[in-house]
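What follows is a short report on a single structure.
Only one protein chain is missing; all other protein chains are in place.
Chain naming follows the written order as A, B, C and D, and within any one chain the residues start at number 1.
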Amino acid sequence: MSTKTDKIDRLAALTAQRETTTGGSLWVEAFRRLRSSKMALIGVAIMALFVVIALIGPWIAPHNPTSQLWRDEVFTNRGEFVGPRGENWLGLDHLGRDQLSRMLVGARQTLLVGVISTVLGFVVGALIGGVSGAALAFGGRAGQRLDTVLMRFIDMMLAMPSLLLAVSIAAVMGQSLTTVMIAVGVVQVPIFARLLRGSMLSQANADYVLAARALGVRRRRVVMGHVLPNSLGPVIVQSTLALATAIIEAAALSYLGLGNPDAAQPEWGVMLAQAERFFDEAPFMAICPALGIIVTALGFTLLGESMREALDPKLRS
Amino acid sequence: ASERDDDNSGGDSEVFVFGAAGDPAAIDPSLGSDGETFRVTRQAFETLIDHEPGGTELVGGLAHDWSSNEEGTEWTFELEEGVTFHDGEELTAEVVCQNFDRWYNWAGTYQNTTLSYYWQAVFGGFAENESEDVPEPNYVGCEAPDELTATITVAEPSANYPGGFSLQAFSIHSPKAIEAYAEDDPSGEGENITFPGYSQEAGTVAGTGPFQVSEWNKGNGEVTLERFDDYWGETDAGVEELVFRTIPEESARRQALQAGDIHGYDLVAPADVSTLEEEGFQVPIRGVFNILYMGIIQERQPELEDVQVRQALAHALDRQNIVDTQLPEGGVAATQFIPDTVAGYSEDVQTYEYDPELAQELLAEAGAENLTLEFCYPTEVTRPYMPAPADIYELLRADLEAVGITVEPKPLTWNPDYQETTRSGGCDVYLLGWTGDFNDAYNFLGTWFDGYTKEWGFQNDEIFDLLSEVRTEPDVATREAMYEEANEAIMEFLPGVPISSSPPSIAFSPDVNLPTVSPLTQENFAEVSFK
Amino acid sequence: MSLLELNEVKVHFPVKRGVFFDRTVGHVYAVDGVSLTIEAGQTYGLVGESGCGKTTLGRAVLRLNEITSGEVVFDGTDLAALPDEEMRRSRRRLQMVFQDPLGSLNPRQNIESILAEGMAAHGIGANRTERRAKIVEVLERVGLPADALSRYPHEFSGGQRQRIGIARALVLEPDLIICDEPVSALDVSIQAQVINLLEELQESMGLTYLVIAHDLAVVRHISDVIGVMYLGALVEEAPSDLLYAEPRHPYTRALMSAVPVPDPEVEDNRERILLRGDLPSPANPPTGCRFHTRCPWRQAERCDTERPVLTELADGHRVACHYAAEIADGTIQPVRELAERIIPEGESVAVSEKADTGE
Amino acid sequence: MPLLSVDELKVTFQGQGRRASTAVSGVSFDVDEGQVVGLVGESGCGKSVTSLALMGLLPKKGVRVEGRADYRGTDLLSLRPSAMRDLRGTQLAMIFQDPLSSLNPVVPIGVQVTEILSRHRGMRGQAARDEAAALLERVGIPDPTRRLKEYPHQLSGGMRQRALIAMAVACAPRLLIADEPTTALDVTIQAQILELLKELVDQEGTALLMITHDLGVVAGLCDDVNVLYAGKVVESADRRNLFAEPAHPYAHGLLNSIPRLDAPRGQPLNPVRGSINDQIAWADGCAFAPRCDHYTLECLEGAPELGPLAGAGAPAGHQVRCVNPVRERLETVTLADVGAGDDSPAEPVTQKEETSE
Partner (left out) sequence: MLRLVVRRLLQLIPTLFGLTVLLFIWIHRLPGGPAWALLGERGNEAARRQIEEQLGLNEPLLVQYGRWLRRLFELDLGNSVKTGQPVWDEFTLRFPATFELGVTALLFAVIIGIPLGYFAARRRGSWLDVTAVSGSLLGICVPVFFLAMILRSIFAVNLGWLPSGGRLTTGIDATDVTGFAVLDGVLTGEFDASWDAIQHLILPGLALASIPLAVVVRITRASVLEVLSEDYVRTAESKGLRKSVVRGRHVLRNALLPVVTTVGLLTGSLLSGAVLTESAFSFGGIGSFIRQAISDRDYPVLMGFILFIALLYMLINLVVDLTYGLIDPRVRVN
């Protein structure tokens, strides 16, 4: 008898051991691949660093970023900008403010602009795309028409050069941080809308959606409970990419003079735009925010790219 | 600093390229109203009266002498002899009259401010006004008693004369050109404002200047002028060809100069001056002929109507600091609303030293410790009097906050939000300025203070009356005295805070002989030559 | 009374073109006039080649595809005419099991949620606990452990997933379950488990099945009546054993003879009819008898122009062939190059040659 | 000497960031000239990987291939890529499972056929086109000259598979590997394709390695059959022997579980318990043990060896990898003797074990 139980136990143990090594869900597998991708690791590291700075920046900033503490020093040696030195690791800006502190505090603004505008683009885009996709897939004739109208609208937005769209929004709304966020967000709307719609359409014919309908589940619930959650993957990936674009786009708006109105409040895009004038005399003034923006955007993009790759079942190998 | 310099130096030595910040609107100066247009036309067209090289005093131009009757309603000009137009015509008094009659008889689209701004500003309306918004004409007529004497009659004397005759807009064109112009009627149908064809393409326009316009390549943003060999003046132009190339971005202009693609450019950022000088570029210093002020719109807040509060603002601002840090060399802090180069400048105005403590006291006295100001400043622009608006704002903000005032920033794009907002009284304080057209204080003060405007938002009959009076005073000397009085009154009332006068910097490559730089930015490029 | 009765059911999909405005340029005649009857407690097997409209027909019963015309009478009501909401409610009694076990389960739902969803939609079980009790019961029935409740589809093996799919249908206590290729995606060694389960359940719960499959052996194993589809229409219908013993339609004959049997003895010794050519497109079906383009027994004129209807030959044996009887008694011989007959001993002779020389 | 002799072929995948997984863990079999050898087994047991390894088509990165595959004296597994390239298409050819995805969608069929002719037979221009048309004709594609200009999507499934076969046989290869060539096809079409393959083997004397999971196909086509389980050959025998007397419990169970067209109705099937996921590593014992009804402790002492089936009357060449092979003869129940079915199923589906994973 004991040999028999022994046997069963041993077999069970072996089988169980096997179980843990194989299989794994789409997500677990994707995560595993993500973890092993150089690109993703770099991206995550950059992103984490950036978020941490954005969160604690104001507390670790050595100086007040808005007060022109060394203004006399900068102004007395006109044209001679104060570069990095012990007291100011990244030097001073053209108004005698501590560049490091401005970078640290500015990270939050930059993150805020990026995140909020992306969220805005995501929400509005997803709404339009979602309604459109749901209408087309489940709305019958009328739905088709609604979809056509919405998609024509999105097409028009796509046809408008994004910068012009942003500029004209800024013009209508007047200048404020909110405007920047809205302008940058609106530009993302068509991308998210198209993506979600496409993704929903491809999911709408999936077997499990059909199964839900066969169960007699109500249409609304089919859309909300099945189609939508399963369509969000690519849209979420896109949002990390969009975040990077948003930060850059915001910088471009600042450069065009449509950025955050409070020029005293440090924000990387604004800093870069301001420093452009002094690039020859004081390259470090431009390089700090430029590197900040580039590296952050790169981080988000790398993460987004590798997420896209990790989730793409076709690229498994 | 580059190999390309060498490439160019050989064959191109006779072409002088100047980087302009914007395209001209037309090559007929009569239709122009902005500096970029006039910079170009000035090289090809001349006016009856001119400014002294490098200064603001009026001197003879095409007319070597001029005078007026006592009432200041008849202006007589004695013309130079032997002046030839680019198309070979001769300058006579008849021609001068033809020019003035052309402007006076403008109809249709021409009557739009866009096309005839200066005519309307200096001579009022037209023979037949077509719109209620066009002012009554002040021009009466022009006669040519002899070959070289032209008499222009106006209805009322004005502070605009004789300065106005020096405006590029009133350059003298060849009679043949004028005939040709008449055939090219811009009166496009309906709601279009069209610049007439002759003003958009070289060939028809003809003046008397040392250069003649030979090509306007709009696609490339280049206007090319050629040396006019029959120039009447003493010396011919120093270069064979003069090209104005549009480079809108400030840093792009600088880099183009550094790369040797252009030989000079205007509106140098103050921050670049020292770099350019170090690299061997020539950055001559101009005189000042403009004013930057912080406008206050008193109606917006009762506190602002209290002169003590306005004085507090004036004391709070460290104007010298702005001059030192933001303006090119040669800039000066302003004590009144005109630069010191303008006749009528008063030494005796009330001044407001930088004194934050006093400012705080004044605010306390006025009970305005919790003053909050909405502060407008323009973005995406540099003006000759204001090289970096955002930075100037930043400095002023710091100053104001230092005395306990809360500042709410309101940046607006220059075109058109900023102008629209400030003109319609949309902010508590704002930055704006003025560059003079000619040497008469009315050109400055009259613009702002000859009556109630929303952009200042106050009523002060003393000032208003004074300026209305001076407007029609024919005698120049009397006017000067009145201006001094007005300046003193204004600075006492303190409708705004004059901040600074700034010489717009201009830069040239090391290998050119400089023209005399002018506070009015009226450089004569005929003086330029290569070393 | 029969539980389900299809009357001349047609499902045509419009073929659309155009980028901005879809314009219908034609139709795919996926199901083109199918009538059949399923008795309660019976298993009806539907076989046919890929693309012949089996799935579409199955879905049409549940109205997952819009029905172009015809009646789907389920327990006395015509489903095709029901308003949407009532149709939704009547889906409780009609359930479906899908071919792809993983694909038909939402990867984001756990098993409990998958199973509870249908119950919630039809108001079965007053609350969560009640539903859970029911779910646990059903899980046990299909042979899944109760701890499966909180797990996700991907954590199960193929056979188990299909059991989940079956359980999902069972919790609603349906009368009819449509199984669309329930075992095609499963490995051979697992197929038998699921087939046994289906049979067991039918026995204990009195279910009625419409089983769709292309594996004739599987269909034969579980069905009482079998219908053979070709290009959107039924060509033959008969009780299971009868059909295999005496296939009457030329297509059925070819099909039967083409199925490989896992037995070398049988394989070596049987005679086979090899059809030439491919299945025509359902968007452009042949006129007359749909099978005439590939039929070795095709006769001039009539087969090309007249569409045969299902006619009862013998007891419950219905065939849609003009010459079924003649073919059966050998009056008509297979002709033309439409097929070759493989005769054992490695000797293969084109039928045509034979026929030609014979004539 | 066999044409191809595979010896202890082992393929390990070492994907990025994943544990190494052994897809094929020691497969050996021989293929003789003119012979059809079957490789059967469930999904994921390593059939495709084996064939790809032989063709040298596995990705270079993250894959370790061990063992020997002796083809006419050369080891295919250690051949230089360029030499392998020369061999592929001429000596070795392959037909894949899904004919649509295996054809380049944007290149006309004609080019896809002629490119192999120009590569290996130096044919160009019209000559190549004529030969290509002849090839298509030979595999039974009607109107071949027209088809040459068409794209894969314009062909039906059966024709695509025929086109793939045409490419495979273009240079008269000595060994043809067919990886589930009919799985994607309908029964009637499958029969056509199988017939075509049979014909080719008969006429050319080509050796065919037939990979499939359909035992029916094997029964009709193959001479020798190798049954794979979890990356190892568990049974290898002549087709008749295998079907008559499957010795490995897996092969036995498999044959026992499938419904047969010619078997009586109304009997429950006898499934193999569990699924292929319920396996243990060969290093720990017999991979099939968790699903086996006959396993003993011995089964868990390392992988059993593939050895000749012991016992009297055991046919030569019947090899099995099992400690206690099934000895009973599989009863073939045909319609002829309806009712005399096997009514003692090995064990009913025990849900406990089934779901204990």
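What we mean here is this: a residue touches a chain if its C-beta (ideal position, glycine included) is under 8 Å from a C-beta of that chain, and two chains touch if they have at least 3 such contacts.
Every value quoted in this text rests on a predicted model; they were computed, and no experiment measured them.
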**Q.** Among B:324, B:380 or B:511, residue touching the chain not depicted
**A.** B:380
Q: Taking the full complex into account, find the residue in A:88, A:101, A:117 or A:162 that is in contact with the omitted chain.
A: A:162
**Q.** Selected from A:244, A:282 or A:307 as touching the chain missing from the view
**A.** A:244
Q | Chain not shown, touching residues in subunit A | A | 38-39, 42, 152-153, 155-156, 158-164, 167-168, 171-172, 174, 244-245, 248, 251-252, 255, 269, 272-273, 276, 279-280, 286, 290, 293-295, 297-298, 301-302, 305, 308-309, 312, 314-315, 317
Q.
Need a quick check: the contact residues on subunit B for the chain that isn't drawn.
A. 1-5, 8, 11-12, 15, 17, 23, 25, 33-34, 109, 112-115, 117, 121, 131, 133-134, 186, 188, 190-195, 200, 217-222, 241, 243, 245-249, 251-252, 255-256, 258-262, 380, 383, 413-417, 419-420, 423, 432-435
**Q.** subunit D residues touching the omitted chain (full complex)
**A.** 16, 52, 55, 57, 61, 84-90, 93-94, 96, 98, 101-108, 111, 115-116, 119-120, 151, 153-154, 164, 167
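Note that in this section only the chains that are shown with their structure count from here on.
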**Q.** Multi-chain contact residues (two or more partners), subunit D
**A.** 277-278, 357
Q) Counting only residues that touch at least 2 other chains, which ones in subunit A make the list? A) 23
Q: Write out the stretch or stretches of subunit B touching subunit A in their complex.
A: 250-251, 254, 269-275, 321, 324-325, 379-381, 388, 390-391, 393-395, 397-398, 409-413, 417
Q) In the complex of these two chains, what residues of subunit A are touching subunit B? A) 67-68, 71, 74-75, 78-80, 94-95, 171, 174-175, 256-258, 261-264, 274, 276-281
(Q) Under the definition above, what is the set of subunit A residues touching subunit C in their complex? (A) 23-26, 148, 206-208, 210-218, 221, 225-226, 229-230
